[in-house]
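Certain chains of the assembly are absent from this excerpt, and the rest are unmoved.
Going in written order, the chains are labelled A, B and C, and every chain counts its residues from 1.
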Amino acid sequence: MTDTQPLLDVRGLTKRFFGSLALDNAAFSLARGEIHALVGENGAGKSTFIKILAGVYDADEGEILLEGARVDPRSQSLPLAFVHQDLALVDDLSVCENIALVAGYPRKAGLIDWRAVMRQTSAIYETMRIPPVDPNRLVATLSTPEKAILNIVRTLAHTPKVLVLDEPTAALPEQDAHRLFDAMRRMRDQGASIIYVSHRLHELFGLADRITVFRDGRRVHTAAMNEITGSEIVEQMLGRAVDLAHRAHAPVRDEEPVLKVEGLVVDRRGPLDFTLRPGEVLGLVGLRGGGQEAVGRTLFGAKRAEAGTITLAGRTLDHQDSIGGRIKAGIVLLAGDRTSESTFPAMSLIENLFPNPLIRGRSAFELVSPAAERRAAKERLDRFDVRPRNEGAMIDWLSGGNQQKVCLARWLEADGKVAILEEPTAGVDIGAKIAIHRMLREAAAAGRAILVISSDLEEVATLCDRALVIDRGRAAGELVGERLTIDGLIALSTLGAPTAAAPEHQAPKGADAPHLGG
Amino acid sequence: ETRAKPFDAWPKSEIMKTMSLDEAKAIVAARTGPQTEWKGPTTGPEATTAATTVVYVSADQSYVSFVNWGRGVSEAAEALGWKAVTLNGKGTVTGNLSAMQQAVAMKPAAIVTSADASALQGPIKQAVDAGIPVIGIHATAFPGPDPETNLFMNIGSDPVEIGAAQAAYVIAKSNGTARLLHFLDSGFAIARLKAEAATEPVKNCKGCTFLEMINIPIADQTRRIPSVISGVIANYGDDWWGTTCCDNFYPYIASALRASGVEPSKVHLVGADGPPSAYDMIRKGEYEVATVPEPSTLFGYQAIDAVVRAMAGEEPAKFVQPTYLVTRENVDKEGGDKNEFIPSNGFACHYMNVWRKTAKAC
Amino acid sequence: MTQTTTGRSFKALTGFVSIYGLLIVFALVLIVFSALRPNTFLSSGNIGNLLTSQSITALLAFAVMLPLTTGRFDMSVGYHIGLAHVLMIGLQVNAAVPWPLAALIVLAAGLVIGLINGLLVTRFKIDAFIATMGMGSLLYGVSNWYTDGQQIPGFSLPDSFTGLTGFVHGVPVTALYVAVVGIILWVILERMPVGRGLYVIGSNARAAELSGISVPNYVLGAFIGSGLLCALAGILLASILRAATPSVGAEYLLPAFAGVLLGATSIKPGRVNVLGTLLAVLVLAFSFSGVQQLGAAFYVEYFFNGGILIIAVSLSVYAANRRRKEAVAASS
């Protein structure tokens, strides 16, 4: 064994899904004690590669060498730990049990020691320096970012030789992402090697040591992180150059607001006031538990407001409205948790695009022509560049990013006045992200008002005309125009919190306190 | 002084292997005539006037025969001022088991059951050990006490006689040329016995042909019968006679025959049990031409008589009501106007004379 | 060259099998048994008899299918048809209600029963399996209470009522009702937004809700439809049997489920659907009838039923897997 021998070496990895190549003779090599970024456009084969390492899929060809020895993840248990792209959480089990599922069950006399299972919860949250949630809470009652954190921390329980993270930050608030990066650096310093997949390229600089780019199931480039630029990475990924500095704010139109929110209280948090004009893209950002998600859900009728008024195009909305009623009134919402709230598994792309034709103004018992539907679906798949471009394919066959495009197409193409988009580009590659941002701007230009609820501050900074930072259901501040930058957002969202004692490692008490209860 | 243990079994009747045309005609003539003569007991112990409860464990309260027997038991019990409680075995072996266990737990004066006794050995033994006599109505194949299953008495028509009556009718009315099918649920011993008695004479009759024994588990009769009838018509055409253990098959067989386009006068069915549907079909001339009914109310009186005798420590009365044939000609006689076989022999009055030591003219 | 040709035709074959597997089985059954029993298997008598009796199973299978599109079991259909047929005969015989009125009453009762099932599931949030199981027991209680466990023979049913399930120009009318109901259901499920909604609920109820679909209303509607179908089946069963027995009904439950689930392996593999259900009911009925005509022992039916279920489903699962592979291969 020499020092130059990689810890993990993968060669000639090929995986066909029903004949199509997801991985085509792919190679990857991971050195000891490095953080190695893995990037590539949607459907490039990153998750497939990781699932083969995890033994979830069988490789068709190729070999995996760990410390020089050939291994088979399917039959061996290897010192590798994974955070998969799809949240692998069990909703109706408690937090501590979800942790034990991955971290292991402490046992006494061969039997599970439930007290110890609960005790290990706080220890595990400590690895990311995040205050633990109540170990007995059902995962179903956690918010999306809380789930994302849980999904990550439980893997960090033991320091494995290799830690593999597949887009962990797609739904993670900026502050928590930084806590994760700190934890990763600590683990690297303790000798672990980390594979890190992300579409948020700006994260990689300063974090990763090396980067590998996949395209069409092949490795096309590996480089040291400090020897490559963002636009080079993008060019390797997409095979073409893209202007990363896209930022197109439209002149704010001087129209009457289409949406007026006054004194809104949800989940006993608030009050919140804001307005939204046609043609405007407004970002709502906040800390984890800031309540920005609840605001969107309330506007959409998926949650009940406890106080306040919502006025849409001059008409005050009834708090008892159903979701269907709000859609009819002109509000649509793209849910952030793709797998559990957006996609319809085992159904075709057509059906995923048009799950409820009523929202396109059809009546329940009206005849729908399948040919027209197919045409409409094809056209949308084209516009959103969904691959594979087969309207009859099942949604389950698509990569994460492509599924996201389908869900986005469902809502962006629906008629309406206000579109609320939670994490609109979660898991979408940089090329597609730019295209989607362009489409959102076009939709705005055509008169739509768009509310973006995103944990991706870069997205908010580049896409939105205006951003509100939400803290405990209240607007802690507003950033417009030139002041709307990533740094500005971070500053406001941490300073905006009243007790920002240790902004780096300690979440503001106010925001987190509720999570300790239960 | 209750005696719960059964006495010795009665000698069993022999199956008629052969039956000449004349014999058959004679049997038909005898069985279709009125049943006015009382052949049952005229003496016996007096019944108690104390509050007495009898439990009737019905094999299946959704099935007309079991319901009617229970009604007979209630009627006879009420005539004495007793109380009868019905427990439902729900048509399953295990349902019968738990109903019988319940019956034992209720500590009644006696238990009357229409459920198959051989799968109830445990609780019947418990009852007998506790001094509770168990009386069957068609709970085993033959009438009389049944030491093997601990029944103090089993009440019923003689299955051999029922089969013989069916065979006689088929041979007589077809002038010795019938082609015969027999439908049964061979899960029941009594049904197998009736089948043998009904088919042996036909098998041995020169001009007749015995076609097939067709087993239809009662639990899926509704679904199975249509395709069974398709098979029958495919294999034998639509010119045949049918006999059966149980009339409850016939409404389904009739609907399958209708759906297959068979004329109502073509196929001739001879039934047993005599539920209202059989009277209806015979009256309308829809496939069914005759049935051998069971005297439900009389069975109830017989059962209560057995209880009275058991309570006095005496042997059950050695009495079996002769079988009767319902045909289109006599369909309204002997209770037929009520769609039930009620012998016109004044049995209720006779029993009351015995139980209350009276001497009313009946 | 030849290799790709065989490859392509194999592909075409598996695609065809995965969609039309049941149709193929049906054709095979027809061919084999009409060769073995040429004079009788495809005789109009046999077909009329089978179609008439299977119409009931088919209607009940539809009744099971509707809530099952949303992923909800309806275990009450067996006892429901029992009650419906008891009421249909009972009202005419005991209460001298003219049959069209009796039919309306039975349908209204069916609607109410479906509504209650639906409310138990949507408002009281009881698991559908258990709610409808409890409801089934209640319905059985009602049947037995109404009849006191006795048979009600249809002494004087009018010809117009018994004729409901007769023949017109040799065609069994009952089969026509099933065809009409089938077409209506097909249009609703495959061509109308409301059908899309039902399937979508079955796939991901939370996402359906967030698509603006009122999940409770759709589920309620599915159960009401199921109740109406049971009532219709009960009316026809009464006309076929011309006598009512409270114990009738339960034996239809498993065959109805078998039809729906076996049907879900064909036409639209992986999802319960109208045509698949109809085909499955026919396949099961005709194959069993054929075996019966060959004079098999009574228990052969059970082997046959179990065997055909397992084999047909494995076959089409296999074909569907192959087809899925090819679909992705073709599109990329």
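We adopt the following convention: a residue touches a chain if its C-beta (ideal position, glycine included) is under 8 Å from a C-beta of that chain, and two chains touch if they have at least 3 such contacts.
A quick note: this is a predicted structure, and the numbers were derived from the prediction, not measured.
The shown chains stand for their kinds once each; the full complex in the file has the makeup A x1, B x1, C x2.
Keep in mind that, in the parts below, only the chains that are shown with their structure count from here on.
Subunit B and subunit C have Cα centroids separated by 37 Å. Inter-chain spacing, taken between the CA centroids of subunit A and subunit C, is 43 Å.
Between subunit A and subunit B, the centres computed from C-alpha atoms are 75 Å apart. For subunit B, the set of residues that touch two or more other chains is empty. Residues 37, 39-41, 43-46, 48-50, 52-54, 57, 143-144, 148-155, 165, 167, 172, 240-243, 245-248, 251-252, 255, 285, 288-289, 292-293, 295, 298, 301 of subunit C touch subunit B in their complex.
Every residue of subunit A that touches subunit C in the complex is listed here, in rising order: 17-21, 300, 302, 322-324, 326-328, 333, 335, 340-347, 351, 354-359, 362-368, 370, 387-390, 392-394, 397, 410.
Across the complex, subunit A is touched by residues 187-188, 191-194, 196-197, 199-200, 203-204, 206-214, 270-271, 324-332 of subunit C.
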